[in-house]
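Here the complex is missing one protein chain, while the rest keep their positions.
Think of it as A, B and C in the order they're written, each chain with its own count starting at 1.
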Amino acid sequence: MNFRSDNCYGVAPEIADAVWAANQGTDSSYGDDRITARLKARFSEIFDHEVYVYPVISGTAANALALATLVPPHGAILCHAGSHIAVDECGAVELFTHGAKLVGLEGANGKLAPAIVETALARFEKGSVHHPQPSAISIIQATEVGSIYHRGEIAALSGVARANGMKLHMDGARFANALATLGCAPAEITWRAGVDVLSFGATKNGAMGAEAVVFFAKGDVRDFDYRRKKSGHLMSKMRFVSAQLEAYLDDGLWLKLASRANAIAAQLAEGLAGVDGANLAHPVEANEVLVHLPDETAARLRKAGAVFYDWEPPRAGRTLIRLVTSFATPAQDVANFIRIAKG
Amino acid sequence: MNFRSDNCYGVAPEIADAVWAANQGTDSSYGDDRITARLKARFSEIFDHEVYVYPVISGTAANALALATLVPPHGAILCHAGSHIAVDECGAVELFTHGAKLVGLEGANGKLAPAIVETALARFEKGSVHHPQPSAISIIQATEVGSIYHRGEIAALSGVARANGMKLHMDGARFANALATLGCAPAEITWRAGVDVLSFGATKNGAMGAEAVVFFAKGDVRDFDYRRKKSGHLMSKMRFVSAQLEAYLDDGLWLKLASRANAIAAQLAEGLAGVDGANLAHPVEANEVLVHLPDETAARLRKAGAVFYDWEPPRAGRTLIRLVTSFATPAQDVANFIRIAKG
Amino acid sequence: MNFRSDNCYGVAPEIADAVWAANQGTDSSYGDDRITARLKARFSEIFDHEVYVYPVISGTAANALALATLVPPHGAILCHAGSHIAVDECGAVELFTHGAKLVGLEGANGKLAPAIVETALARFEKGSVHHPQPSAISIIQATEVGSIYHRGEIAALSGVARANGMKLHMDGARFANALATLGCAPAEITWRAGVDVLSFGATKNGAMGAEAVVFFAKGDVRDFDYRRKKSGHLMSKMRFVSAQLEAYLDDGLWLKLASRANAIAAQLAEGLAGVDGANLAHPVEANEVLVHLPDETAARLRKAGAVFYDWEPPRAGRTLIRLVTSFATPAQDVANFIRIAKG
Partner (left out) sequence: MNFRSDNCYGVAPEIADAVWAANQGTDSSYGDDRITARLKARFSEIFDHEVYVYPVISGTAANALALATLVPPHGAILCHAGSHIAVDECGAVELFTHGAKLVGLEGANGKLAPAIVETALARFEKGSVHHPQPSAISIIQATEVGSIYHRGEIAALSGVARANGMKLHMDGARFANALATLGCAPAEITWRAGVDVLSFGATKNGAMGAEAVVFFAKGDVRDFDYRRKKSGHLMSKMRFVSAQLEAYLDDGLWLKLASRANAIAAQLAEGLAGVDGANLAHPVEANEVLVHLPDETAARLRKAGAVFYDWEPPRAGRTLIRLVTSFATPAQDVANFIRIAKG
């Protein structure tokens, strides 16, 4: 009963096969290979737009490199105070941007909204050298608490970004999970809604270690290539990363995997509705369930072998825990979890 | 009627004289001179404690170098969201710490309090490589809005810092103004209250360009010397900076200057009480007055030659403005300002 | 006939099998898995010493993180002017060390020697804040030009390092190739010869993307863990990297692969002895052959499908080219290459 992270699960068989198929003969290194060359067309097709795609091996690298490319050292990035870049990446963005400022904002269900951003902007005078200059908004899709941004919400934030000369970045570590729920075209919640750069995640959803930074305009790419190399993120045998991404997109695999993870999460949420003292903290819209449980229930589950994170310290006999599902989470694990939770 | 900043005023005559007295013969450069050598003893006497003193020429340098010395790149610094290091130094701390995270927190009257800090700490798990590690609390004395921290408030924050393995930094750009109001010994609101390092300001209060980083324990100094040099802040003719600091402390000059600035601010606050529609936004405890004024009153004052900053954008016919007084602000300016404000 | 780089070849079957074997069930993420846990013991056995092992996915990351851990921002690193960290990593070390200085020195056959280092040290006064402080020597084994350091040479450099308070780093991107030639125990050319930290390469020699930073003393590890995370180099599904390293070391695979690559290079060197106008530029001691060829010979080879790098711009009708062999280079390619070179 592993609900700790989607990262605890392995590699989808289709992706594994593609990696192995790539292990033939020789090819150029450092991304000049034939598989990487095909990615641009593949992603452009998926996003119905000419895109610029750069594989890396971690979400932290994708986020930090994408933002460093768009934000100057004297810039500021507005994000949710609980977002991954703010609290879970050890300050990678501050390092890679050479000291740009992350402004952490509070917002319901792990999300930003235009009014929240506008209030924060009042503290930073445009063009004044004293103030870090707001240069980007960064949102996360799906959020850290399992909610998702709808198209209109993204477009509204993009409107604030554009009106203030900022770029919009989307941390899509669980992009497929959000998309599977929304059921729309990838373009609808990215460039058509004003997203400038996307950290496109695959690792959590069945890849071995493969993410892609996707720019939607050539002018935004700037010196990304140098930044990736200078930070040690240009893989010499890149083809094995690119092969993962290619297989991930092939024949809708990424959405099948995400849909399965989402469905398991929905079952978990449904089951928890019948558990005494269990209260969902946020809407369950992707593959994460944040739920308040009585401490004794949580203890009983752990004793029975369930693994999961406490999301907040215990308070008044209850703890907010996080349950994450994956493409490979056994359905039986959900049934067992709920049975034990019911005591 | 210049109330824009204490930085708009010049150099106190006693300090000017000392700089000129230093212009005799030769001396060693880069801080190895005789005047700089005397500072340690002088500051140690003032603080009733052996201290380690490093002159620099700007408050931004003092804050960023002090914090970079105490906080690792993977660290986090908790401060008020409106503090000078957070919004007025263009991200200098993020640069000098090589990407440590500033966590901006809200708090009444520009101040932090233990509960605010403790809530924020919950987001950063100690010892987890994923989370920036809270390494320092930074407070500002007097605050950006003219309030001051009392000894007990500082000690309480220091308690939280120590309980969590963090250091306590005080941005004392207006330290003399706070001290003049409190009327206590410098030690009482610094090391005796748990402050580890102080950015000791003199520029705003009558120096030409002189601040000092004051460490209260030798072990905290670490590689400060290299950091100051590497950032271009080791003055070759340091003696002229040190001479300012020496004169500033001599015969209580610093407190006389600050007391005068504070008295002018108090007169301003008192006068504003009689102005229609004027409402003080914060207690006036040092040399800054933040007051909501009707927009027509503000416009009338500006037309008559008064200069001051809008602190927030206008809203509903009123604007929050900031008035700063200095050791050299003419008393007549206050009288004129109030007279014009009354219309 | 691909002699461009060992990176152009794929993954050794034994390593591929190990990765797939790791794709079972769930395990903890971010290096807390069972395979990664076994690496410490395995490497300690190989090196006959308790070591501290940190997998990463690129040699650039290994070098930059290792050096940043041992060298302060105000430090200097002495290395060969043509070394990988100096010219082939886009300044990653300068970035990760937050601005430490690389001092590039010339030396025969791509190697440093004590006298070269000592001459350079004279420019940097110990303890003076003006001078970057020499903090590490970095050598590369095998070198960029295919030569290797013998045990005595390493020990001599280590002696200079220790006498001057510096650490000794070894970039072992082709460590196995050097070791295969030397035929000694890994300990002999690392910690017993005074090496403090080793970038242990596997990617070029048959892994998919797996390197390890190996510290030989616990005290040197310092904040490495945070640095790896902050730079985006902590893989979430680390077990798939660790599995590569484990298989690489198993049953002497690493040395078998390296020996084969070295043997191919030796055949190439031997064949070139019979080619008109061909002159080896350096001793061929590992899997690289640097040879001056008449431009017409090089052109004929390229026309016939051989791929390789020009190492220097053409001069006087001849060009210095680099030929790299791998564990998987077909013997037939060597025969063909020599045949065509002979014209």
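The rule we apply is simple: a residue touches a chain if its C-beta (ideal position, glycine included) is under 8 Å from a C-beta of that chain, and two chains touch if they have at least 3 such contacts.
Remember, it's a predicted structure, so these values are computed and weren't measured experimentally.
The hidden chain makes contact, of the residues C:Arg34, C:Arg123 or C:Lys218, with C:Arg123. Touching the missing chain, out of C:Glu94, C:Asp171, C:Glu211 or C:Glu285, is residue C:Glu94. For the chain left out of this panel, the touching residue among A:Arg42, A:Lys204, A:Lys229 or A:His282 is A:Lys229. Taking the complete complex into account, A:Val129 is the one of A:Ala21, A:Ala115, A:Val129 or A:Ala185 that touches the chain left out.
Panel shows subunit B; residues 2, 4-5, 7-11, 16, 19-20, 22-30, 56-62, 64-65, 89-92, 95-96, 203-204, 208-209, 226, 229-237, 240-241 of it touch the chain omitted from the view.
For subunit C, the residues touching the chain absent from view are 73-76, 81-82, 86-92, 94-104, 122-124, 129-132, 312-313. For subunit A, the list of residues touching the undisplayed chain reads 30, 72-74, 98-99, 129-130, 133, 223, 225-230, 234.
In this text, only the chains that are shown with their structure count from here on.
Taken as a contact graph, the chains are fully connected, with every chain touching every other chain. Centroids built from CA atoms put subunit C at 50 Å from subunit B.
Between subunit A and subunit B the centroid-to-centroid distance comes to 40 Å (mean Cα coordinates, whole Å). Each chain gets a centre from the mean of its Cα atoms; for subunit A and subunit C, those two points are 34 Å apart. For subunit B, the set of residues touching two or more other chains reads 73-74, 98-99, 129-130.
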